[in-house]
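The complex is shown incomplete by one protein chain, all other protein chains being positioned as in the whole.
Let's turn to chain A:
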Amino acid sequence: MSSSRSERDTLPARPSDHVDSVEGSVPESGLGWRGWLRWAWRQLTNMRTALLLLLMAVAAIPGSLFPQRQADPNGVVQYYDDNPELAPVLDNFQLFDVYGSAWFSAIYLLLFVSLIGCIIPRIKHHAKALRSPAPKTPARLQRMAAHSSHELQLVEGRTPDADIEQAITIAAAELRRRGYRTARYDDATTWSVSAERGHLRETGNLVFHSALVGVLVTVLFSSGLNYTGDRVIVAGTTFVNAESAYSSFAPGRFFDRDSLTPYAMTLDGFDVEYVEPGRPGAGQAGNFAAHLTIREPGSEETRAETVRVNAPITVDGDRIYLLGNGYAPMITIRNAQGDIVYQEPQPFLPQDSAMTSLGVVKVPDGLPEQVGLIGFLYPTQSTLETGASYSVFPDLINPRLTFNVFTGDLGIDDGTPRSVYQLDTESMTQITGGDTGVDSIELTPGDTADLPDGMGTVTFEDLTATEGADEPVKRFVSLQIQRDTGATWVLIFSILATAGLITGLLIPRRRLWVKATLINPVIGDRKVRIEYAGLARGEDPGLERAVTQFSEAHLSAVAEQLPSPLFKKGTP
């Protein structure tokens, strides 16, 4: 229930358009620049918060309609390819970077400036309210939202004042027992107690809004100090934490590049389970676990850790996440003389849920020409009617590797960094597969095939044979390594915000008055009128019930505690 209008003016520090506040006014002309400045500031802090919030909600939506550089950079590239005309226009409006855009930032900064301008005076006001006694009992209680009045006959022959006073004292004690702060306001013919409770409501509201500011400030300031990087580690190999070792590295603006700790991580093994064929969800992979050995600098000791999905590990303040996994077939390439010119477990990137994987092998030296191979690995190969291969199951049941061979310029001599997962075939010639008329190379583990033109051979090593491994093909994991300095604080502020929200929304804030008035007519009986009234501050559906309950409790307490029959119940 909304509060009574008569109390509006006792609710300062509310926006001027708050339902409980007095209507504001436009400054009169001739205020001078200071006046105007003050007026502008008041407008800003009194801005229709609801409107600004709606604006922010609407402004956030385009970020879900268009791919965002931050969350989905490939999506943006794709969008450019699909809509070459439209994309640059959208880009001009920063629609691929909505949450960092000038206009989105303007909205939330406006909102937060307005918020800060709003909470500071409210905090001041609230601090004062917390220390001051409950306000004077209003003269006319019947104007309050909840009100009831009872008239009691006074028994003749006693001075009633002390008894009436006592009745109000009982009320005050009862109110305090119920968590109200009370103050007495008595005069010649009236005795009253003014009680107030629920300052926690405003406290909660202020904690909530301040915590939101806390979240925003933490995010803005900590994001510059963080970094995120991705790295692929093949089983049996070691990664040393240095910027150059990352396959992608995204530091914040103020990130100190010298602050990376050079710890070393070795991938000892990787576990994964697949749902068996024939069961629902067949082929679904799960229970991923990457077993790592970690050595931190300055210590000879190593420790073993396991990274799982949903269970990152922490090394030296960095959090390490398991992002993905795949196969890294060991491939050996020999030249015509039989010398090894290439031998590496090359990570192949999974393309589908059955782990059909795509990989690239680049041989810059040792063969007559530079050679690039684009390969597909099918862990469990099967053939479509068209003759095309595909994988039916993600585990290594019937592994098969196919290669298309390219010769020419790999484009790596000029020092331009090239992805190890992509082959730029622009200045190369395809010599197997596709339209060449020469079949693609197809290998099962342990097989060796000739490269065209007698250049040499390529071997798909079977590691069970060469290394005594459990599986013919090695696995790799991709890890995300990151430092997030602000997360803990964001969490703390979020918890504060939630706690503030719950108290701010659910704790009723109300005032209650009990007033006794001695009615001493010239003719007729002397009577005492006892009034109960309540006033809500903000939403308070329970107000009326609270007032009724209290009046009943108080009347019976008075009947019990005062020697009877001092009062007799009269006409209500």
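Simple rule for what comes next: contacts are C-beta pairs under 8 Å (C-beta built on N, C-alpha and C of every residue); 3 or more make two chains touch, one makes a residue touch a chain; residues count from 1.
Throughout what follows, contacts and distances are computed from a predicted model.
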Omitted chain, identified by the protein name its UniProt record gives, among "Phosphoribosylformylglycinamidine synthase subunit PurQ", "Elongation factor 4", "C-type cytochrome biogenesis protein CcsB" or "NADH-quinone oxidoreductase subunit K": "C-type cytochrome biogenesis protein CcsB"
Residue among A:84, A:298, A:437 or A:541 touching the omitted chain: A:541
Residue of A:110, A:501 or A:518 touching the missing chain in the full complex: A:501
Residue touching the undisplayed chain, where the options are A:311, A:340, A:397 or A:465: A:311
Touch residues of chain A, complete complex, unshown partner: 1-2, 15, 17-21, 23, 48-51, 53-54, 56-57, 60-61, 63-64, 68, 70-72, 75, 98-99, 219, 228, 275, 279-281, 284-288, 308-312, 319, 321, 323, 480, 482, 484, 487, 490-491, 494-495, 497-498, 501-502, 505-506, 538-539, 541, 544
